[in-house]
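Heads up, one of the protein chains got dropped from this complex, but the rest are sitting where they should.
Letters are used for the chains, namely A, B and C, taken in the order the chains are written, and counting of residues starts over at 1 for each.
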Amino acid sequence: MRTVIGVMGGGVADEATRALAYEVGALIAAEGWVLLNGGRDCGVMAASAAGAASAGGLVVGVLPDDDFSGVAAGVDIAIPTGMGDARNVINILASHVVIALPGGAGTLSEVAHALKAGRPVVVVGWDPGEALRAAGGSRLTRVDSAADAIAAAKRFLGEPRARSRVTH
Amino acid sequence: MRTVIGVMGGGVADEATRALAYEVGALIAAEGWVLLNGGRDCGVMAASAAGAASAGGLVVGVLPDDDFSGVAAGVDIAIPTGMGDARNVINILASHVVIALPGGAGTLSEVAHALKAGRPVVVVGWDPGEALRAAGGSRLTRVDSAADAIAAAKRFLGEPRARSRVTH
Amino acid sequence: MRTVIGVMGGGVADEATRALAYEVGALIAAEGWVLLNGGRDCGVMAASAAGAASAGGLVVGVLPDDDFSGVAAGVDIAIPTGMGDARNVINILASHVVIALPGGAGTLSEVAHALKAGRPVVVVGWDPGEALRAAGGSRLTRVDSAADAIAAAKRFLGEPRARSRVTH
Partner (left out) sequence: MRTVIGVMGGGVADEATRALAYEVGALIAAEGWVLLNGGRDCGVMAASAAGAASAGGLVVGVLPDDDFSGVAAGVDIAIPTGMGDARNVINILASHVVIALPGGAGTLSEVAHALKAGRPVVVVGWDPGEALRAAGGSRLTRVDSAADAIAAAKRFLGEPRARSRVTH
C-alpha cells in the first residue's frame, strides 16, 4: 500500500501560497508518496497537483462534484464523490498525514476532521487558531517551509499508526 | 416547513456546558423551533435534547452510526447515517441557524462547515479562534448566555436566507 | 423515539402511482408514524408528503441538495444533505420499515441498500426483480394496495429489530 499525503488549502490562494503548494507537491512526489487533494482546478489543489506532476508523482483528486469536470490538470486519478464538502472527510481519512496550507472555512474543516480522526496535521505558514491547536496537541505541528513540512510528515509517518478514532 | 436550529457541542462536556445546553434546548422548544443535533446519548447532544424535550419540543438526532442504538433519550426522530463524521455536514446543512457550544475538533468542524455553506453560527461561551472568526465575518456571532443565543438566532432568521454556497 | 416509515419511489411517477403514494402517506399519518422520503417536489415524494400532510402527519424530507430549495409542500422537516444519491442510504437507514413504490434506478438502489442494512422492505404494486427478491428473502414482501402495505409494515414492526448490518 502506498503512502498517501493529503494536501489541503484554499480553493482561492495568493501567488505565494500557490508557489508553496507547488513546492510541497514536488517534494511529496520526490519522496515517492502519493499526493491526495480536493482535485479541483484552482488554488492549492491545482498548484500542488502541478507540483507533484512536475516531479513525476501520482496525484489523486477527491472531487466534491459527481462528474469528472473541473478536475485539475495534474490529477491522475479523479474520484468524483457527489458529496460536496462531505468529501472533506474522505480527503483526510485517506491521508496518512495531512499537510494544511493557508485556506478558509473548508481547510479549517479538514484540519478539524483530521484531528478528530487521529490523522496528524502539518500546518505550513499559518495559524489555525488556539482552539484547533488545543484539539490537536502533539498531533498538530506548525512549520514555515515546504522542506520543513516534508520533514514533519516523515516524523509522523515514523510514529505508530494514527490512534483509533475518537468518538466524542 | 419548520424552522430548524442546530445545536452543536462536545460529546464530552462539563456540568456547566451541559446546563447551558439544556437551557438552550428548552428555549429553542419554547420558540416553537425544531432542535437538531448529533443525536448521541452524551454531552451537549443529550443535554440539549433533554432540555427541548422538557419544554415539549421536537428533537431530530442525526447519528453517525448506521442503527438506532445510542440515541439520546429526548430525541423524537433519529436519523442514522452510517457516515461517521461526514454526518456533521448534514447537521449544519439541515439547520437554518447553528448554535455552537463548547466542544472539540468535531464541533470545530461543524462551525467550519456551517460557514462554508453559508449557515449563520452563534457561538455561546467560547472562542473558536481567529481563523474561524475571520472565515465567518458577520455570519458568526459570539454571545455568553442561552438567552442571548436565542436572540442572535432570531436576528439571523430575520435576515435573507443563507447566501448561496461558496465553492472555494 | 417515533416510528419512522420510509416511502421510496420514482421522482417521475404516473397518476396511478401518485395516487397510491398519497394514500400510503395518509395511512402512515393515521397510524401516528412519521413519514420520511427524499423530500423533493415531484413524483412519489411530493404525493406521499401531501397524503401524510392531509392526515395531519409529520413528514421528514432528506434532500439530495445542499439547500432548502425544491422541497415538497408537505415536508415539515427538511434535511438537506448535499450528498446527491448517497442520501438514498440515509433514507433507508432512518426508516424502521421501507415502503417502495414503483420507480427507477434510484428506487432500486434504495431497495438494495435497505436489504443490505437489514431494513425490511414492503414493495407495493411492482416487481423489483428476482435478484433483489433473492437478496431480501423474508425481509422483502410484495403487496398490491396501500392498505396491505400498512398491514405488512405493522407485521415487520412487530418483529425483533432489524438484524445487524451485513458487512459483505
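A few comments on the model shown:
Criterion: a contact is a pair of C-beta atoms (placed from the backbone, for glycine too) under 8 Å apart; a residue touches a chain by one contact, two chains touch by 3 or more.
Computed from a predicted model, the values in this text were never measured in an experiment.
Among the chains on display, the ones the left-out chain touches in the entire complex are A, B, C. Residue A:V75 is the one among A:V75, A:V97, A:L115 or A:A131 that touches the chain not shown. The chain not shown here is touched by just one of C:V7, C:V97 or C:L132, and that residue is C:L132.
The omitted chain makes contact with just one of the residues B:G82, B:G103 or B:P128: B:G82. Checked against the hidden chain, the listed residues C:C42, C:A55, C:V143 or C:L157 yield one contact partner: C:C42.
Of the residues in subunit C, those that touch the hidden partner chain are 10-12, 42-43, 83-86, 88-90, 104-106, 108-109, 112-113, 115-117, 126-132, 135-136, 165-168. Residue-level contact of subunit B with the missing chain is found at 66, 81-86.
Against the chain not shown here, subunit A presents residues 1-2, 4, 34, 58, 60, 62, 66-68, 71, 75-83, 89-90, 93-94, 117, 161-162, 164-165.
As a convention for this text, only the chains that are shown with their structure count from here on.
At the subunit A-subunit C interface, residue numbers used by both copies make up over half of all numbers present, so the two copies contact each other through mostly the same positions. In terms of their C-alpha centroids, the spacing between subunit B and subunit C amounts to 27 Å. Our note on geometry: subunit A versus subunit C, Cα centroid distance of 39 Å, whole angstroms. Across the assembly, subunit B contributes residues 83, 89-90, 117, 165 that each touch 2 or more other chains.
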